[in-house]
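Below is one structure, written out as structure tokens, with a few remarks after it.
All protein chains of the complex are present and in place, except for one that has been dropped.
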Amino acid sequence: MLNRLMQSRLRGVMVLALILIILPAFLGNPFHYELVTQMAIIAATVVGLNLLVGYAGQISLGHAGFFGLGAYFTGIATGTYGWPSVPALLVGAVVVGIIAWVVGRPILRLKGHYLSMATLAVGFIIAIILNNERALTGGPDGMPVPAFEVFGWELSTFGQYSLFGLQIEGFQAWYIFASVVLLVAVWFALNLIESPIGRALRSVHGSEVAARVVGVNTAKYKSLVFVISAVYASLMGSLYAHFQGFITPAVASFEFSILFITMVVLGGMGSTFGVILGAVVLKLLPQVLADFQELETVMFGLILMLTMIFMPKGLLPTLTAVVSTKLGKKKAGGAA
Amino acid sequence: MLSTMMRRAGKCAAVAAAGLMMMSAQAAEPIKIGSFLSVTGPASFLGDPELKTLEMYVEKINEDGGVLGRQLELIHYDDVGNASSARNFASRLLRSDRVDIIVGGSTTGATMAAVPLVEQAGVPFISLAGAVVITTPVKKWVFKTPQTDRMAAERVLGDMKERGLTKVGLISGTGGFGSSGRAQTLEVAEMMGVEIVADETYSGSDTDMTAQLTNIRNTDGVQAVLNFGFGQGPAIVTRNYNQLGIELPFYQSHGVASDSFLELAGDAAEGLRLPASPLLVPDSLPESDPQKEVVQNYKSEYEARWDSKVSTFGAYAYDGLMLAVRAIEEAGSTDPEAVRDALESISGYVGVTGEFNMSPEDHNGLDADSFRILEVQNGDWKLID
Partner (left out) sequence: MFSEFLQYLFTGVTIGATYALIALGFTLIYNASHVINFAQGEFLMIGGMATVSLTAMGVPMILAVVLAVVLAGILGILLQRFAIAPAKQADVVTLIIITIGASIFIRGIAQIVWGKEYHVMQNFTSDEPIQVFGAVLNSQSLWVLGIGAVLVVALVLFFTRTLIGKAILATSMNKEAARLVGIRTQMVLMLAFMVSALLGSVAGIVVAPITFTSYDIGIILGLKGFVAAAIGGLGSGLGAVVGGLLLGVVEAMSAGYLSSDYKDAVAFSMILLVLFFLPRGLFGAKVVERV
């Protein structure tokens, strides 16, 4: 039953929206809002990555490269050249999309670990450039990014706004904004999955050869989804840069790429809501584990390892399976 | 639905804020000192001694009755040397823990990531990181205790000029410290009439810098070599330098001013010079030096408590904490504006790193002379200037 609920596009988005609306009741202070806002931005990124990994079955170990490019494009365009935020964000996404398309054509021919290797190399090259071009990017010490602004309206977590005659704080405004962005990102992804493109993608995941035999232009679809996931990353990178107010080349680093892919796998590859859960868990863990001091790293590694060993399909798919079998049993028991 | 939720959340926040205000009115409430440091990760050699220093002196101050009759409470997080986590923990300190002052930020990246938040929240922040950008231009709420990398470059190049060396080969790490140091060295060199004839870099994870050093050695006219970097990289550079048999005078930055560097580099370090705080040579300081007593005390207390050698990086935290305490005492409260104003007007405070004279134009308060030039002789530090 839960399964059917999740499969229904509209209902899934509604559930997510409901959670996002109820959530503020549990947020005790501005820091909690900030944390959840970040989770939403990162979650939207991995929803995009999941299209590539979960549906097309192509593993990227360099996705932070695109995220970082988006962040730096925004940082440089708005900070150094005084562009307004929205055009910077959109032009950045187009530029990153083109880069992804150019890079994607040759490397998507590769299979399995070789593809991972190639994406890893692309990510590394991007990170190295961001780190070295000090005049443009501020180098390893990073660069400040101005607040997000639309038509002279600045969105700062320290601001005060009135929305429909309601006084809200800046961090709440960011939360609402990020929630809407996440909902749109999820809605778009779900529609894509249910479209003919999505079906073609899943056939690529199943068996590329078979897909090709029945006439699916696999190269085209793989390229397309690679570009889409890169654009997702770029857009979210731009928002992340605005939200953070300061970026360093770490946003494009290998560690960040690994974090993204871990969110996808931990949450549940191929499950849009699963990967959101993955993002939430992995963003929350460092904050929760911060109190363990010395043991923090050990516990993080252990939790990651154990979760994947005992829930190889990921958190949400495993949990849904458990819940539905329990429900099923109950039903069966009732009938008997 | 949304609007009622938001209203309710707003109400909660208002109640919480009122509660906090009432609580802070009580004198027994501890003074909250927040900190985010790179206790683990690649910059742990900075964050680890910094945290140890903060912990032991907060304890000590509390045993002695605290500050303004209130106890100190240290709230600290480990940013793992990552700027985004530094920013998040800074946010947690400011908006969740609601600290009165922040003493932390081991690296320049971590510090700068927190700066926009600190400036908007209006809480005094004493950074423990090196780069000149932290306090130049001056930011209202941001102070720092270590000398800037620019001063290090001035001292090193000055010493070179005195020895008649004006053509310098530069090698630097691509991390934040090395990269900023490189930029400052290039600028200062131009001002001082020193020519940088070779400019090489290595990344923090490199295990061999022979190729870069070969290039420097083969550069025409090079008279001396300066390495700007921290971590294990400079120790490998020093060893490779020795293996290649390069005879030119060799300089390191203050990034390696610790005894563990001597241990790693071994005999290869013999004869190299670097700018450092007097902490490495407490006993060579003349009796007249006002820093002598502070330095000796910090060294003996730290080593007695932790059973490990002091490092100059921990001293940045010592000075940061003491400046914070002094400012709070001067201000007579933890009112952020008052503490900030008091910090800005501190003068003549003799710390381990140097003598601090803050002003509205200078949120660092040290001058280049607080760096001493040391030379490695017989496996130990020797005070040169």
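Here the chain labels run A and B in written order, and each chain numbers its own residues starting at 1.
Heads up, the rule we're going with is that contacts are C-beta pairs under 8 Å (C-beta built on N, C-alpha and C of every residue); 3 or more make two chains touch, one makes a residue touch a chain.
Model, not experiment: these values are computed from the prediction.
Trainee: Among the options B:44, B:180 or B:312, which residue touches the chain absent from this view?
Mentor: Residue touching the chain left out of view: B:44.
Trainee: Among A:42, A:89 or A:118, which one touches the chain that has been omitted from the display?
Mentor: Residue touching the chain left out of view: A:118.
Trainee: Taking the entire complex into account, which one of B:244, B:338 or B:383 touches the absent chain?
Mentor: That would be B:244, which touches the missing chain.
Trainee: Could you list which residues of subunit A touch the chain missing from the display?
Mentor: Touching the missing chain: residues 53, 59, 106-107, 109-114, 116-118, 120-122, 124-125, 128-129, 132, 207-210, 254, 258, 261-262, 265-266, 269, 294-306, 308-310, 312.
Trainee: Mind listing the subunit B residues that contact the chain we can't see here?
Mentor: Listed in rising order, the touching residues are 40-42, 44-45, 48, 174, 200-203, 205, 207-208, 210-212, 214-215, 218, 231-232, 235-236, 243-245, 260, 263-264, 266-267.
Everything that follows uses one rule, which is that only the chains that are shown with their structure count from here on.
Trainee: Using mean CA coordinates as chain centres, what's the subunit A-subunit B distance in Å?
Mentor: Centre separation, subunit A to subunit B: 35 Å.
Trainee: Quick check: in the complex, which residue numbers of subunit B touch subunit A?
Mentor: Its residues touching subunit A are 1-3, 5-10, 12-13, 16, 39-40, 77-78, 82-85, 87-89, 91-92, 94-96, 108-109, 112-117, 120-121, 131, 133, 174-176, 179-180, 183.
Trainee: Write out the stretch or stretches of subunit A touching subunit B in their complex.
Mentor: Interface residues on subunit A, with respect to subunit B: 21-22, 24-25, 27-32, 34-35, 38, 131-132, 134, 139-142, 144, 156-158, 164, 166-169, 171-172, 176, 244-248, 250-251, 255, 286-287, 290, 293, 296-297.
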